[in-house]
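Structure, as structure tokens:
The other protein chains are all here in position, but one chain of the complex has been omitted.
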Amino acid sequence: MALAVEKSEASTASWEPRIVAFFCNWCTYAAADLAGISRVKYSPNMRMVRVMCSGRIDPSFVLEAFRSGADGVLIGGCNPGDCHYKEGNYKTMRRAMLLSQMLQDLGIEKERFRLEWICASCARELQTTVNKMADDLRRLGPLDWKGV
Amino acid sequence: MTAAGEAPRIGVYVCDCGFNILGAIDVPEVVRYAGGLEGVVLAKEYKYMCSDPGQDLIKKDIREQRLNRVVVASCTPTLHERTFRRVVSEAGLNPFLFNMVNVREGVAWVTEDKARATEKAKALIRAGVRRVALQEPLEARSEPVNPNVLVIGGGIAGMHAALSLANANSGAKVHLVEREPSIGGNMARFDKTFPTLDCASCILTPKMTEVKIHPNIHLHSYAEVVSVEGYVGNFDVTIEHKPRYVNEDLCIGCLKCVEACVYRDARFPNAFDLGLAKRKPIYIPFPQAVPTKVLIDPMDCLYLKLGKCKKTCVDACEKGAIDFAQAAVRAQVKVGTIIVATGFKPFDARRKPQYGYGTLPNVFTALEMERFLSPTGPTEGVPSLKDGSLPRKVGIIHCVGSRDRNTNEYCSKVCCMYSLKLAHLIRERTGAEVYDFYIDMRTPGKGYEEFHEKLLAEGLKVIRGRVAEVTTSALTREEKGHLIIRVEDTLAGFVRRIPVDMVVLSVGLEPQSDTQQLRRMLNLSCGREGFLQELHPKLAPVSTATDGIYIAGACQGPKDIPETVAQAGSAAAEALALVHRGTVEVQPYTAVVDEAVCSGCQVCVGMCPYDAITYDADKGVVHVLEVKCKGCGVCAAACPSSAIDQKHFRNAFVLAEVAGVI
Partner (left out) sequence: MVAKPKVAFYWCASCGGCEEAVVDLAEKILDVVAAVDIVFWPVALDFKKSDVEAMPDKSIAVSFINGAVRMSEQEEMARLLRRKSGLVVAFGSCAHLGGIPGLANLTDRESIFDWYYRKGPSVSGDGGAAPATKVTVPEGELELPEFWDAAKALDQVIDVDYYLPGCPPTPKLLAEAVGAILSGKSPPKGTVLAGTRALCHECDLNATKPAKLLISDVKRVTEVVIDPKTCYLAQGVICMGPVTRSGCEALCIQGTMPCTGCFGPLDNASDYGGKALSYIASIVDITDEGEARKVMAKVADPAGIFYRYSLPKSKLGRRRARRK
């Protein structure tokens, strides 16, 4: 991939896990905004990708994230029953169940892939989730995916 | 390559946002980095991108540098995506060829370490640039807005909003739905209001009458909203009218039926008086009720419960309005906007058993005290003890169910003021000595601190301390027969026992008990305490995340009457703005099918909660009904062929962002 030129992480810095986070616009992204407004600090390891609904997340996106170098993937959606689009998060829930199992079958520890329901006012929960995930990943070490 | 096949010419603008971003991120370094990304022809820093000069800078560069894509790295898109899309559009570029990268709420404000914040900002911008290069031009859909408005809740907030809307004479109807038999809400229970000591009924009843007679308001009383479908501009609402067992069109409110009822005496607790007064099975909740119509409680009425009664009420009614066969009726209305003004419920004082509510005699909540003080209440305005005598000493305990880790942590805002008001009125009516037990005196409004001073000058005794308990266990002869308030007087520095005759608990404000059901029906969220959540705590206090639905009054959080009325007016203005525009722009994030790839497997048809996808058996492919599609993208994620994709959130865009953030 032609990313080598653009990668900017300082090579002298000690390794920090990279978390790709898919957040739904209405709940988890709003919680992230609220965290910002309230100056609730959390690990910068998490980088957000915004989608309208957690149900937009194709498991292939998660696989691509791991393949491209992510150490962890986090999906944030609305609590069951609260999906802005009625039922999207139920699909996410079921897909995540199968995906988590398949990832473990492929040797990717279950702490590396998480689905969390984080409501729009839950800035503290977001902080706790992100910080805990970063801690877990530091303990597990880099995933450093190499294919065939 | 952009979707149109031309080479991308991307302009990246990084905002300092004063010191907000500049202070936490090395902006010049980020700009330097952005300038080197593929497709980027210019990268600039500016103090405030959203300001006029900031906006002009973008427009100028689009024209002079022939930019065909723009990225702004600043605050959250929730705040300014619309702004910059408009800017870009004004310069002749399609607004969906713009991408916003959140480096303020998402990075600057949440990261301690500046170096790591800078790296994160770079990663997000890298992702944003990759995404924008692939974005395609789109046209926003314009939908008509139904001018009718639904107001849920007929208290002071709902009524004020309804009247503001109705007086605009837009030609449309306001449907005001109130689930109690009368409008007026909690304010109708009050005697006087602070700080002016206005009579609550005197200022409320004219509004209630106005609502009743206004040609543009359709009042649905004793009714509830049971379902809301649709979206901004086009809501389909189902309202269920509960049966009064009295024909509203015929009843003239003469109350002869009540007098004639086989029950000689009122026997059943009246909800309006919080159970402190009694009523008959056929009743009107209070004399100034609007609409002035009676209703029959089917749980209390002999005929409705047991089928056996002389039905003297029917004989007494000259209009023949009584109708025991009446059933609930559902009505459908179409509205364009909704205002939620469902108010609050008082904290249940039984949750603080140490204060003796419900167990000790003469312990009342503030709202119950309002009924005692009200001239139309159970004691006709003079609060008396259970035995009928007047209290000589009254204790008012602040913060019951507020500022309390065991129940609600928040401050309910109005209790200090209403406690002072109650202290004044109780003293006035009974001559009693009044003690206020407070933690802090919160008197922030106009005339509030002056009111506090006035009360102190009148001889109100104030003791600073959270009351530990109210007990009848006397330690001395003087204490016998009294309610003893045990409290640490924190200013004096010792624990005191103060014997009183009557205790008033200043209960806090909580969300209504069915708030969760309501908000699910409307697709709203709630804050931590359970109040309805506003879109932005400062800049959008009456809007919600659901376009077209606004909130006003105590349902959004505890507040006094002036604030409630202000919010109600604000919500009405927001709704009127939409009505006046007549159209609303809907995001074009809809699903789109590649018919050359679609195999007709129909997995997507079952995915869509809006039934926006149909299967064409002849062509063997599916079709998306754009007007029904809400843009969630669930079908795109499920599609086994990747034949359905979501505009503006295409698979390729998301994957590009993923590659960029790592």
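Order of writing sets the chain letters: A and B. Residues in each chain are counted from 1.
In this section, contacts are C-beta pairs under 8 Å (C-beta built on N, C-alpha and C of every residue); 3 or more make two chains touch, one makes a residue touch a chain.
Please read these numbers as outputs of a predicted model, since none were measured by experiment.
The residue touching the chain not shown here, chosen from B:V225, B:C257, B:L535 or B:C639, is B:C639. Checked against the full complex, the one of B:C317, B:I426, B:V593 or B:M607 touching the unshown chain is B:M607. Considering the complete assembly, subunit A touches the hidden chain via residues 58-60, 62-64, 66-67, 80, 87, 90-91, 93-95, 97-99, 101-102, 105-108, 143, 145-148.
Residues 596-603, 605-607, 617, 620, 634, 637-642, 651, 655 of subunit B touch the missing chain (whole complex, contact as defined above).
Keep in mind that, in the parts below, only the chains that are shown with their structure count from here on.
Contacts from subunit A toward subunit B in the complex involve residues 1-3, 6, 8-10, 13, 16, 18, 20, 26-27, 29-30, 32-33, 35-37, 39-42, 44, 47-53, 55-61, 64-65, 68-70, 81-82, 84-88, 91, 95, 119-122.
Of all residues in subunit B, only 33, 36-38, 76-78, 102, 104-113, 115-117, 119-120, 122-124, 126-127, 520, 523, 525-528, 533, 537, 545-546, 589, 607, 609, 630-634, 636-638, 646, 649, 651, 654-655, 657-659, 661-662 touch subunit A in the complex they form.
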